[in-house]
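One protein chain is absent from this view; the other protein chains keep their places.
Right after this comes chain A.
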Amino acid sequence: MALNLRQKQTECIIRMLNLNQTVINPVGGGVGTANEEVYKILIYDRFCQDILSPLIHVKDLRKHGVTLYFLVDKDRKPVHDVPAVYFVQPTQLNIQRIVSDTSRALYDSFHLNFSSSIPRPLLEDLASGAVNSDSIQRISKVHDQYLEFVTLEDNLFSLANKNCYVQLNDPSSGDKEIEEIIEKIVSGLFCVLATLAVVPIIRCPRGGPSEMVASLLDQRLRDHLLAKNNLFTEGGNFTSSFQRPILCIFDRNFELSVAIQHEFRYKPLVHDVLGMRLNRLNVKGEKGGMKSYELDHSDPFWMANGSLEFPEVAVEIEMQLNKYKKDVEEVNRRTGGNAGPEFNGSDLIGNTKFLMSAVNSLPELTERKQVIDKHTNIATALLGEIKERSLDSYAKMESEMMIRGGIDKNELLSMLRGKGDKMDKLRFAIMYLISTESLSPSEVEMVEVALRESEVDTSAFQYVKKIKSLNIALASANSANRSNIVDWAEKLYGQSISAVTAGVKNLLSSAHQVALTRTVDALMEGKPNPEIDSYLVFDPRAPKSTSGSNSSHLKGPFKEAIIFMIGGGNYVEHGSLQDLAHSQQPVKHVIYGTTEILTGGEFVEQLAVLGKKMGLGSSDIAPAIK
């Protein structure tokens, strides 16, 4: 059972658009019997707009009978004879708007769908508002959709929780705020699991937000499974014999380097440099106008070549272009150029056949040309940026640093004084901090001076320096018991930073692999491994009393995994997890999710905010502009 999150979410949304009646697919389209409620109006809020936009296009909406679509905030006029489908988050503001809409009788009937479970008090508010305005008869149905997450690809999702890392690592955050954030993350994860309709086995490292999220999620699932008509009753008997997937929850502090590093593969480059958002991209076209492109599963070139390094991508585009030119020439030759001296009757009929087949193949050819044009434009834009900021040398140097565990002083300084904008230099400096095993204070001084020369705001740099120094101080002070370090760090900052040591340890290995991938591999294998033995296990289906001894199946090799990163993730981790999944025999399936998809620059900005909150960093330099 391959977990395809995007497909499942799309199905749920289509069902919602059909007013939550089971969609029977009659032969030849959905027009079998004229359903009373064929035409409808869709109303959503901004968060749900982000959910809908990667999944459905406007013309698909029309296929399901949606004639108009509005934001709930917009001023709308009454339209008679139509049911309205609302898809909003359950917040106070949205409820007020709905109540005002019903009292104004904007539409004939209201089908309310909330992206996650609407809490009791808000439901009562809605009820009392509707009764007050005497408009109960217009509200037909109220549903909880459990769709509060954004799916970008078949196996990539995000909860769109902004600034999660800052809030979790902020030393001034109180317990209440942290609990709120954990609550939001857990409800988002719950929605994902409800859409997939699986109850996984949860594993997480000890301590920190990941443990909090895992235990709360376990609790939530247990409570829910006790209910009679829960969302997870497996449909047929076939599904119950399949193995359950594993859900691994990690915190961003587990491996900071991946979020900051400069990468040179196509997908991460497009995301980092050109600012792709919700699979949409704005690029300067050939003739100077801004063009908007969509990069998702319907683009075969993107799907096939997203994980290649940039030079290889350029080669691929060349190849596709040549193939296309050859095909077009062939079509032209066969249909057009035969009006020569050999023109006779028999040629003509052959001509018509070729003409017919050529015309049939024209749409396909045009589509291919469009895809090639699109990627040529994107690659050209990328090339311009790369040359200007010499991103290739940054990427190379950073990966060398990570492998070697250090860098020559002169190389370091020459990079910092060379090309690249402020954010690039800051990221490079932070990578230097993370990758070097033993930092000499003089070198760090020089780096800071170089950064200040380039007018870079060093708060993020200071923050990472402080964290690292703290960790090393802890390590040297009490190196015997690792868990004690963790407890002490927790007490001090409210969360675990022991992972920085883990990160440093990882760098000593010769082949630099993303640490997350290695850990996930070990977890999925299920064999005893010193790295992961300390990880906690939660099984929501098992009764609380049983201990972990007879849970042999919990640790066996897993075929499917859901990996969740708290605090921010990116396409690099996603790509490396997919490589892992495809390189196994038999092929495994891995879904990667995170609270927020961040580019390197955005993550470093969050680090800078943290640095400023801790009072580090010089305040007389203008903040780093990307």
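Heads up, the rule we're going with is that a residue touches a chain if its C-beta (ideal position, glycine included) is under 8 Å from a C-beta of that chain, and two chains touch if they have at least 3 such contacts; residues count from 1.
Going forward, contacts and distances are computed from a predicted model.
Look at the chain that isn't drawn here: its UniProt entry, checked against "UTP4 small subunit processome component", "SNARE-complex protein Syntaxin-18 N-terminal domain-containing protein", "Protein YIF1" or "WD repeat containing, antisense to TP73", names it "SNARE-complex protein Syntaxin-18 N-terminal domain-containing protein". The residue from A:65, A:540 or A:600 that touches the chain not shown here is A:65.
Here one chain is not drawn; of A:71, A:127 or A:470, the residue touching it is A:127. Mapped onto chain A, the footprint of the missing chain covers residues 8, 11-12, 15-16, 20, 27-29, 31-34, 38-39, 41, 59, 62-63, 65, 67-68, 76-82, 108, 117-118, 120, 123-124, 126-128, 130-132, 136-137, 139-146, 194-197, 231, 233, 345-346, 348-350, 352-353, 355-356, 359-360, 362.
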